[in-house]
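Input: a single structure, listed below in structure tokens.
Complex shown without one protein chain; remaining protein chains in place.
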């Protein structure tokens, strides 16, 4: 299958092919092309032109466009899910779930475009302001650049494209070079809407070519989801632009006595191993109150044993290959490294191909990468704690701060956790991996800058403008 | 001391004197006069005129007026506290606390006047709305009538007057005939502000004369605090006006195992007996989980025994006379009636004069007035419960629904209580008697209609007006 | 065609038939039945039961129900439009427009159910509140009664039903006895959703039987759209319930020099004669600045002459019969009465059947019913004004205050109009007849009490409950 890139309303190729292989069996599943510097330059120029139209689009038109994308995606669920599975080895049931979330993401944007929050307030707090009142209206910025990762090829691009449409901005998206096919397939749907040509371009390329997005002053904002090192260097370079960074983490969950249950264990297993842990809010660290630690570990292993690995196109598969062999090697080396420093494998099996089997470690500490860095693999560390203050300190002893979970029925514990755990979001009685697409999402510390979640992503794509007028 | 009433900027008397006696020792503590029908008619006419000015007052002027009242009250704390104590037999330490709250009430209004919430929103959700946008601004209503009770003569009148000033309305206040002195003393402070004469009148009178406020079509809103029967009959008669009713209740607290502590007991004793229970959110019913019931009762009695009764002007007095002898008799007859139906006195002592001593009952049920009606006296029923659903049902088995308290550290219990207890407000880990003056306050069922708490009282004194304008 | 009424999930008949005739040709177009007292009693009991389910429905389920109604209506546009035209003589093109708006109304509710506004705020403004914080959540009330008029049989019932579903309440709707068919047809769609049986009943009946809704204490709120006299008497009787009244008006538009244009005239003709003026915000009074008065009148007549009258099922028909012969007679008598008092017919033609032709009057004043009462017919008064203050006074010289329009490019005029015109909504550079279904809609003075417009209707169907909890 060929997937030309989407350049300002045209589907085009370049001299440089990009062949996409299945991470599961290394077979080529599709072809696209690398956009050139000239392509990016053209895309930006056309996006600027299209912006003259999109900035003044009524909200009913923006909403209609977004709903049209959602509707057509709804009608081709299986097609798109299969594409995701082919390019990413995501088990088909999770790919189907991603489609549902992507539909939801576009629909939320269709609703939020009508609800951009303006302000209308009094100015006459001092005699100088007598007979004046104030208004704040939010205006789109212009051309936005979106850069997205491999793990949710449709939903994480939706979190760039949908808010851009909803706010009247235009956008140039650079998808992951590993998984560009599904979003390029979606481009055909986008192309049928009433968006002016140029409002959206989707251009796979290498990092060096992509840098034009960082340097070009016509780009007003960059929204990036990916690795911390790349993210922060973008923010450094593009210091005059608005920047949103959604980076990684080593998310933790705390299991207190009043939060221990079979349901808790099931949720934690899911958070630890879903899509091989290739999720920003993958549950990487579990801290269990010491009297429950053994029982928790035992039941956790029992549930882990039920996980079915194999071909991602198989409906019963729970876990398949990681994105590529380099990553498999990296994950395995991190496990090895942890063992050398004293970590103990609670559950581990060698796997063939690019699959990494669910791995449970204990006796880890934050000198080990499996504990303190983002493992982005199906690896979880289960540790015990004694005192509640101690476990909060452990959760915080990390360069990252994306999300955390706490299982507890104690208000005092929940309050303390919310006051003290350094994260963007704390999930009570659920795993840190919990995300619905309208909620504010993003991390602090090295985990990111700014928030996504449609309404919040939209805010960061808008500039408030004040109007003060006389009232008489 | 003579306190003429305050009629549209003038301090006046009438042919009918009203002598105010101390509930503690029946001595006359001051004199005022009953306003006549003609006085009310004049007050309304002048309030309408003054409204032409107040409606357009800049917020800095409204704030300055409200702060001036607060400042002057601050400088005469003792004078006003003593007046309250003289007219109501409120122990002086509680009168001083009321002054602090009254100051706070006026200050909050000074701040909220600048923050009346307008709206600015999109209209173009369908093609019909293209190039239009919407605004909502809140306009004052005109002349408001306030009717207030005896128990907080300064702070409950502040909850009528302060939001009226803050919203640019004008107001005619009918204070309680038992306790009109302190608010008439405050009128002298109000009179010194830059409010136009007529913006505020304070007119004690009998109920029949007061009815003009209900019938006159120039009055746009009535805000009433007092008894349920009077309140609801006002709402029936004045069906074309806006109405806020703050009526009574038989507030309950639930003591769960995780909420049991000495601090809990201290708070409950305070909620049960402060100002002889003459408080709308007086703690009348306490439900203790059965394994803690005996210990709770024992410690509750122990704390109750520490209460000092006597002359309200004495700084150490905790509890003094109820408002009048009729009420003393009523309360005692309710206790007697409860006993006849099987209630048991846990703690009870006869008292002299108009004092009713702290009374603790058990074995009560909602056929007894002490349990199901508003006792407005220092009487509390302590009962045990077994199951959490059962106690929620008991709390709800009441015609009233003002506030309730729950002492618990269990999130699941707190959630259930919040979802199911039928009240205006639920206080977690504190007594239902908890109130700060900026919070929304008011009940459902027979306990009232609408909310006070400055910001919320202001909302009910404003009319939203929509403006739709074209954007090009 | 037979349309049994919809009683708690069952389609039923009674002993009393109700035959619906076309206002255009008096032919019977359908039959339904009058619900009895027992039916209402049963409906209320079942609505109470269903409420135990609806109050806890997640918002995604509420939204799905509302969207399902919208989707199915979308697929049967023509069927429903034809039904409306048959029962009401609404020209088919306007019936189709009503269907579009009804779909939009349900869709807005599907969105707003997810966005019920809660509050989360600080309590520690004084030492008493230290370490506490406050929350306000909005809870549904229970069983609601909706009473709706003949003129928008689907969209005005949607403004009762949709917010009730969106808030988790249950509702018993009494539709107009003139036009119950289309909403009973919609009941078949509603019945297919996952709403529990009893959540919605639609019961045509006579006014006397309908009174049970006013008297029964199980009904927590009444939302009424109809005539002022009936509306206010309901509010008087049902004084313990929440009440929303959407009543009538005699809406005015002001044409200033800077607002004069052909487009202005076209809009005004539409506002004056659409659906024979049987619209609450029908444009009844036009005030034109005197130097533009003659030209305005001339062009207004010219446009009026283009109006095509006749069979409402004909696609080109602009105007057909009024709702019944009594109303035709009433309208004609009002015109005659005005003439006797000095009004002059600028444009008038006798019409056959129940049609009343577009009628333009001048020299009217507010002693004439055509000017000061709600004419609810295709009659408009065009008058001139000299001074801007004068025209504002004229607009305000009315018992009503629903909406007004001003055509002007002058900020100072717009400001003055917004500050001084006594209405629920002012429309700048458009007619007072402007309404989109998400905007706040409702009048002051005799025109009503409270607001509709989905978000605003929902607010009036919810009770705020305060939660205060400790933060440590």
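The first chain written gets the first letter, and so on, giving A, B and C; residue counts start at 1 in each chain.
Just so we're on the same page, contacts are C-beta pairs under 8 Å (C-beta built on N, C-alpha and C of every residue); 3 or more make two chains touch, one makes a residue touch a chain.
Computed from a prediction, not measured in an experiment: that's the story for all the values here.
Among A:7, A:20, A:50 or A:123, only A:123 touches the chain that is left out of the view. Only one residue in the set C:124, C:216 or C:463 touches the chain that does not appear here, and it is C:124.
Of the listed residues C:11, C:135 or C:292, the one in contact with the hidden chain in the full complex is C:135.
Across the entire complex, the residue among A:370, A:414 or A:461 in touch with the chain not shown is A:414. Within chain C, the residues in touch with the undisplayed chain are 58-60, 63, 114-116, 118-122, 124-127, 129-131, 135-137, 258, 408-412, 414, 428.
Along chain A, the points of touch with the absent chain fall at residues 100-101, 104, 108, 123, 125-126, 128-129, 132, 134, 136-137, 232, 235-236, 239-240, 414, 418, 423-430, 434, 436-441, 444, 451, 463-470.
Against the chain not displayed here, chain B makes contact via residues 111, 114-115, 411-412, 415-416, 419, 438, 469-472.
To be clear about the criterion, only the chains that are shown with their structure count from here on.
The chain with its Cα centroid farthest from the Cα centroid of chain B is A. Distances from each chain's CA mean to the overall CA mean are smallest for chain C. Inter-chain centre distance (chain A to chain C, centres taken as mean C-alpha positions): 45 Å.
Distance between chain centres (mean CA atoms), chain A to chain B: 51 Å.
Residue positions 438, 469-470 of chain C each touch two or more of the other chains.
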